[in-house]
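One protein chain is absent from this view; the other protein chains keep their places.
Note that the chains are named A and B in the order they appear, and that numbering of residues resets to 1 at the start of each chain.
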Amino acid sequence: MTYAEVPGFASVGASRGETTVVVETARLLDAARYLRDEQGFNFLSDIAATDYLGWNERPVAGYWGHAEGRDINLPGSWGLARKPEPRAKRFSVSYQLLAVVSGSREAPRVCLQVWCDDGEPVPSVVSVWPTADWHEREAFDLMGIVFEGHPNLKRILMDDDWEGHPLRKDYPMGGEPVRFSGEE
Amino acid sequence: MANVGRKKRLADYGLQTERTLMRRKGPGVFEQELGDLESRLGLTTVGKAVAWAQGHSIWPDTFGLACCAMEMIAIVGSRYDVARFGAEVFRSSPRQADLMIVSGRVSHKMAAPLRQIYDQMLEPKWVIAMGACASSGGMFANYAVLQGVDKIVAVDVHVPGCPPRPEALLEGIVRLQEKILAGVPPAYEIREVAE
Partner (left out) sequence: MTLAPSKQAPIYSGTRIPSPIPTVLQVDPALREEGDILEVNFGPNHPSTHGVLRLIVELNGERVEGVEAVIGYLHTGFEKNMEQKTWWKAITYPERIDYLSFQINELAFVLAIEKLLGVEPPPKATWMRTLLCELSRIHSHLIWLGTGALELGAISLLWYCFRERDAVLDLFELVTGVRMHTRYFQAGGLAEDIPPGFYTECRKFADMFPTRVDEYEALLDRQAIWLERTKGIGLLSAEDAIALGQSGPVLRASGIDWDLRKVEPYLAYDQVDFDVPVYFNGDVYDRYKVRMDEMRQSARIVQQCLDGMPEGPWIVDDRKIVLPPRHELHTSMESLIHHFKLVTEGYRVPAGEVYVAVESARGELGCYVVSDGGSKPWRVKFRAPSFVALEATATTVQGALVADLIAILGSLDTVMGDCDR
């Protein structure tokens, strides 16, 4: 299927056997309902939020990998550096969907993706897939993405009075420097 | 137990740290030091009897947090039988437990309940920090994990490993027994710990 009929369709990409459909953030609920009811993706596996701050700043050297796999006959970097493609917005939220049919021997999967900036709310899909409840709370807790319409959006993994969102790229690693006993 | 003036350090009792002990390797080095200790501390016969009873019936509290907890349950199993050492009764209530084996990584969220359980334990009480995560934060040097449980409780024995083999944990329990038998006070009387 082409996925062009998904409401709010922005783009579709396929790589390594996986399909990623990007939709506009405002039409996410319609797209979710369409995929669940018309296309049969009744199972939400995972909601993964990713922070792309600093994505295009640091050049990465290495062999040229591409979507079809690696060709070991292509030369390595030898000092040439390449930057990944820049991203338009800071956060992406990927919904991994699966169509579960008892007894079937096929597992159609699709990744529904929306992009948002810091502070931009994303509609909550709890009304479509109830399992999204805790996944969205985790994305809020660790990444700071606000889900509009979520019935219980509060911290889940960190302390209730924790400040900051730990998995963001500008949040420090934490911990303490290791002192070796031979040094003192 | 009488608490003399300032908090005494382990070295005052004649015990060296583990690192120094290992330099003079050989069987029974630890025991030799402890033997010396008994005469220096001047334990009475009643004291020795009490210490013998305490040491041979340390009842741990069920404080299994993560992977190390699996090896801790393994020592209850029939292969690494901890009942030989008197510690087979894992009490669920801290009020009935003598020993807290902190097995697993301690997150900051868990630190408060951990301290609360430690406070609920009745004295004398001992703590074994099992594994790398409990001793020092282990491989997780990040925002979420407390870098060593000795920041909030006074630890008697650290058992290294990720996770330590059940035999290693048993060695830790045996060393704790030897400490108790020698009359070394529990760690909270020796070390400074945040309240």
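One rule holds in what follows: a residue touches a chain if its C-beta (ideal position, glycine included) is under 8 Å from a C-beta of that chain, and two chains touch if they have at least 3 such contacts.
Remember, it's a predicted structure, so these values are computed and weren't measured experimentally.
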Which of B:55, B:104 or B:172 touches the chain that is not shown? B:104
Touching residues on chain A - with respect to the absent chain: 15-16, 18, 20, 42-46, 48-51, 55, 58, 60-70, 72, 76, 82, 84-85, 94, 96, 100, 102-107, 109, 111, 126, 129-131, 133-135, 138, 142, 151-152, 155-159, 166-167, 173-174
Residue by residue, what part of chain B touches the chain that was omitted? 62-67, 69-71, 73-74, 76-79, 90, 92, 94, 104-105, 107, 109-110, 113-114, 117, 139-145, 162-163, 165
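Note that only the chains that are shown with their structure count from here on.
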Go ahead and note the Å separation of the Cα centroids belonging to chain A and chain B. 44
Residue numbers on chain B that touch chain A, as the complex places them: 19, 108-109, 136-137, 140-145, 147
For chain A, which residues count as touching chain B in their complex? 158-159, 166, 171-176, 178, 181
